[in-house]
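Quick notes on the structure that follows.
Missing here is one protein chain; the remaining ones are kept as they sit in the complex.
And then chain A:
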Amino acid sequence: MKKIFNYNKFLLLAAASTAFLFSCKPELDAVKPSAGEANFSKYISIGNSLTAGFADGGLYLEGQQVAYPNLIAAQLKHTGGSDFKSPFFTEAQRNGSGYLRLKDLVNGQPVMENVTTELAIRGANPAGKPLYTKYTEEINNLGVPGMRLDMAFAPGIGTVQGNPFFERLLADNTPGTYRYFDFATTKDHTFFSFWLGNNDILGYATNGAVTVPGDGTTVLTSTATFNQLYNSFIDALTLKQQKGIVATIPDVTAVPYFTTVTRKALLAAASAAAGSELKDIYITSSKGMRPATDNDMFVLPFSSAGLLGKPSPGNPAPYGLHPSNPVESKYVLDTDEIAVIKQRTTEFNDIIKKAAERKGLAIADAHAYLNRVKSPGIVYNGLSVNANFITGNAFSLDGIHLTPMGNALIANLFIDAINATYNSSITKIDATQYRGVKFP
């Protein structure tokens, strides 16, 4: 009797432990990444500050490392992509150009400070503007902060008088005639992403739709010029039938830089300071002085400029609160200016889409995506992503550029579009592993 018991018990135990060993940890098949009809063996990314990983008002190492092309490239590695080189600042100079940091929140109001240590500034140009530590090795991330489509074809941009972020990528003996277009179209790539053109609108918009004479960064590029240059660039990039992806230009009204400082918020602050309820903010619109409406947009720096309600040099009337001392045009996008900018954005995006269709390229519709982020906002894996300044998770402290999380989401937008167009199966990025704004 005893024997039977032991024998049975042994069998039971054996069966149980076998079951345990083999199936305790449940298994899930992993997806198999594939390149589909595309060839990712040499991916290059062309673009501006967004492509470079600019964030919080500066280019610095942490931002460079999570730039959306770098995140895409990491996924492409599973589909035959090779190393993706970026002009990273060194660890010792990790803060690059310097950037904005949130120092405190006082009554819910952000207080920022500039990070000014561990910079990568090597000197200054004749005009006193900083020049950055050079990085002249071969790179794949060709994103240059401030790059515009018109400037990509202009000579002199790579010189010390030009764009310092482009200049730092070029060897010392580079002729002044060497253009960004030349730089980007001679990399022998097999696949490219192209997100250029934002600054052809944004440079004008961030300056309150005021073009500063002699400052090319504040020009609103004409549609005809954009059409010609955009198609030339795409033609050159697809000369050997390379595949790629282009991205549309976001709506300026979708970024916190233009949506955070509202007439209502300014009036509330001014009324509180004055101790009486104020009714109007006076602005310099494109049609002259008038009271602001809720449809006019103030740029983010107006809030920190601290001008509102104070007398100006030579004008004792309170700034912005009296018709004789209206808010300067460079701080305001009035409704007419917004209409012009929106119209131009639509025209540019039509050109981008047509060029992509002509060449069979994938399109990452950042315009549509960021409008969705703005309204109604998206819920991603349990977290809320929207266009609110600081708290919206998508935009960094400059109100224009993306947080690491925003970069991961945009990278996924690109990946979705590539997969849909080229029948590829690039794996997605877990954007919850990337942060929004850092709080003190």
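By our rule, contacts are C-beta pairs under 8 Å (C-beta built on N, C-alpha and C of every residue); 3 or more make two chains touch, one makes a residue touch a chain; residues count from 1.
Operating definition for what follows: contacts and distances are computed from a predicted model.
Trainee: Assign the chain not included in the display its UniProt protein name, restricting the answer to "ABC transporter", "Cytochrome oxidase maturation protein, cbb3-type", "PepSY domain-containing protein" or "Long-chain fatty acid transport protein".
Mentor: Cross-referencing UniProt, the chain left out corresponds to "Long-chain fatty acid transport protein".
Trainee: Pick out which of A:145, A:392 or A:406 touches the chain that's been left out of the picture.
Mentor: Within the whole complex, the residue contacting the unshown chain is A:392.
Trainee: Given the contact definition stated above, which residue among A:25, A:240 or A:279 touches the chain not shown here?
Mentor: Checking each option in A:25, A:240 or A:279, the one touching the absent chain turns out to be A:25.
Trainee: Even though one chain is hidden, which residues of chain A still touch it in the full complex?
Mentor: Chain A touches the chain not shown through residues 1, 4-5, 8-9, 12, 15-16, 19-20, 23-28, 30-31, 33, 78, 102, 104-105, 107-110, 260-261, 265, 268-269, 303, 378-384, 386, 388-393, 425, 427-428, 430, 432-433, 435-440.
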